[in-house]
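In this view, the complex is presented without one of its protein chains, the others remaining in place.
Going by the order they are written in, the chains are A and B; count residues from 1 in each one.
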Amino acid sequence: MTTPATFQMTAQQIAEIVKGHLDGDGTRAIRGAATLTDASEQDISFFHNPKYIDQLAGTKAQVLLIPEKMNGALPSLPGKTYIKVAHPQFAFAQILMLLDKGRVHHPQGIHPRAVIDPSAKIGAGTAVGANAVIERDAVIGDNSIIYAGVYVGERTHIGSNCLVYPNVILREDTHIGNRVIIGPGAILGSDGYGFATIQGKHLKIPQIGRVAIADDVEIGANVTIDRATTGETRVGSGTKIDNLVHIAHNVEIGKDCLIVAFVGISGSTKIGNRVTLAGQVGMVGHITVGDGAVVAAQSGLMNDVNPGELMFGSPARPHKEAMKIQALLGKLPEMYDTLKTLKKKFLPEN
Amino acid sequence: MTTPATFQMTAQQIAEIVKGHLDGDGTRAIRGAATLTDASEQDISFFHNPKYIDQLAGTKAQVLLIPEKMNGALPSLPGKTYIKVAHPQFAFAQILMLLDKGRVHHPQGIHPRAVIDPSAKIGAGTAVGANAVIERDAVIGDNSIIYAGVYVGERTHIGSNCLVYPNVILREDTHIGNRVIIGPGAILGSDGYGFATIQGKHLKIPQIGRVAIADDVEIGANVTIDRATTGETRVGSGTKIDNLVHIAHNVEIGKDCLIVAFVGISGSTKIGNRVTLAGQVGMVGHITVGDGAVVAAQSGLMNDVNPGELMFGSPARPHKEAMKIQALLGKLPEMYDTLKTLKKKFLPEN
Partner (left out) sequence: MTTPATFQMTAQQIAEIVKGHLDGDGTRAIRGAATLTDASEQDISFFHNPKYIDQLAGTKAQVLLIPEKMNGALPSLPGKTYIKVAHPQFAFAQILMLLDKGRVHHPQGIHPRAVIDPSAKIGAGTAVGANAVIERDAVIGDNSIIYAGVYVGERTHIGSNCLVYPNVILREDTHIGNRVIIGPGAILGSDGYGFATIQGKHLKIPQIGRVAIADDVEIGANVTIDRATTGETRVGSGTKIDNLVHIAHNVEIGKDCLIVAFVGISGSTKIGNRVTLAGQVGMVGHITVGDGAVVAAQSGLMNDVNPGELMFGSPARPHKEAMKIQALLGKLPEMYDTLKTLKKKFLPEN
């Protein structure tokens, strides 16, 4: 791990930070954080899922974040120090945040090699890295970090406290809220894939809309989000998008969604709030996915999905039905043989 | 929408531009364009698919592009102005083109921060943005626009009237035709994935061929097209490629194809003309897909496809057969139960 060599806290201090209940020796020194299997004796770790009870039993970590309300008994681990919290994983995230402090030197100030149009407005405390290009009438809020090689198109707005990693491209008129994180190589505002096909030739439909990203969104590396034909392609606040996702023109995504790698969302489809789209899910255009729906990995959606529904398969069916079919597929050879026997016995003429 | 504030035309003027037949008040002022659902009273919109008849009935747009030959009756919408044309979507595209004019300031001239080898040839009227790198013996035609951060390798040729968005990488010896549009972050000429495996070690086969893109091709954001091992990886004229598509070494794609996001085409496969590959389609190497074939989303091709054939599934089957199987999968639980009853009754010994 890449922990700063200078980090050191006691179990007691950590318990106070995460507002947890200390059970064991509070004077133990913590110098880093790691998973149960990777931890050394000086790392803090966390346990939140009974599935990992064996890892807990074998961990070298001496200080452990555990749930206030345990599902089942802890193994007897003499000498361990426990810190009991409501959400061990979140408490662990808080410790990682402390370790993360000072780990990286983000760009500071305006690099002399940044290329900034005189009409662009850069907020107080905002940094712009080497070779970044900020076009005319672009606006960036306060305390945002624009890494090297980022391209910010004309009239594009970036809010405050954003983190934009190297080589991100935000084409013209893109609108980014506050506290948005954009991974390296992500592209927002590329042309939507729209053509009018006349006598076999595909004629380009100009894409003059834009992309609008709300507050607290995170966007992964090499993601592509196309601008709308007219109007907006929208991502709602708090939604987290993994690497290499594709969001087509005029798609609207709600709040607090999870969209995993290689998901492809076709044009004008509407995704509700708190929807989970697992890896490699694809969906056709012009459909609606209701609030809280969950689509399992590699599924293909061809129709609307009701709120809260769990879908699976290509094409997707309700999860229970899809799993039943999967189970029966395993019995297909046996079914075929039985049918052959019955046919031979009762339908010999066929 | 991001319409220039200065745009204004009458319905009459628009009818003339799109060569349409005006039916209604020709003096209405149009200030923008939008879909039926997004349009305000000052936007023009279009209707071309009976599926959206409800949107038509509810739209705020007062001026509408509609088909000359309607399939079924229009709803009675008193006060609307219609412009009847052969292809409403194409007419709409023509209006968007007018709106698009002057919307963006593409780079102009050679940016002082471009890095251009003295041996490179840049055509008249061609622009090269900041931090673009043009290597030795590269050649760019007239009136092309090379955005910031683009990399043009040695001996790479780009035709005239091309539009190359930020951070595109065209490695050495790539050949790009005229009027080609390449989306941000697209990579052409990367090494093909070729190895000779000897005693479990994968030894690199040098990839010394190239990529050749014909006229009027459009390539989406973060697409990758690998150079040939020897010879060429080819994309035919008029073919339109969506974001995040992967085209392997020595693939040959015909004219006027549509290749949707996340399609992966393995090495040496040949795609005919006017082929449609829907999202997330994959195919093995060394197969041939005939002219006019259509492959449905998420399908996997393992064999040649006949011209005009419609394929679906993973592995893919003719669409009709695949849909029949999909329907029967839904009946599998019922089939299983019937079979169980029959077996109990007639094959009790099993």
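We take it that a residue touches a chain if its C-beta (ideal position, glycine included) is under 8 Å from a C-beta of that chain, and two chains touch if they have at least 3 such contacts.
The shown structure was predicted, so the numbers you read here are calculated from the model rather than taken from an experiment.
The chain omitted from view is touched by exactly one of A:Q89, A:S119 or A:N303, namely A:Q89. The missing chain, though absent from the display, is touched by one residue of A:M97, A:I198 or A:M302; that residue is A:M97. For the options A:E218, A:D304 or A:E321, the residue in contact with the chain missing from this view is A:E218. The hidden chain makes contact, of the residues B:G264, B:P307 or B:P333, with B:G264. Taking the complete complex into account, residues 1-3, 32-35, 38, 43, 87, 89-90, 92-93, 96-97, 99-100, 103-105, 111, 113, 129-131, 147-149, 165-167, 181, 183-185, 218, 220-222, 238, 240, 242-244, 256, 258, 260-262, 274, 279-280, 297-298, 314, 326, 329-330, 332-333, 335-336, 339, 342-343, 346-347, 350 of chain A touch the chain not shown. Although one chain is not displayed, its contacts with chain B can still be listed: residues 115, 131, 133, 135-136, 149, 151, 153-155, 167, 169, 171-173, 185, 187, 190-191, 193, 195-196, 198, 200-210, 222, 224, 226, 229-231, 244, 246, 248, 250, 262, 264, 266, 280, 282, 284, 298, 300, 314-315, 317, 321, 324-325, 328-329, 331, 335, 338-339, 341-342, 345-346.
Just so we're on the same page, only the chains that are shown with their structure count from here on.
Note: centroid distance chain A to chain B, computed from Cα atoms, is 26 Å.
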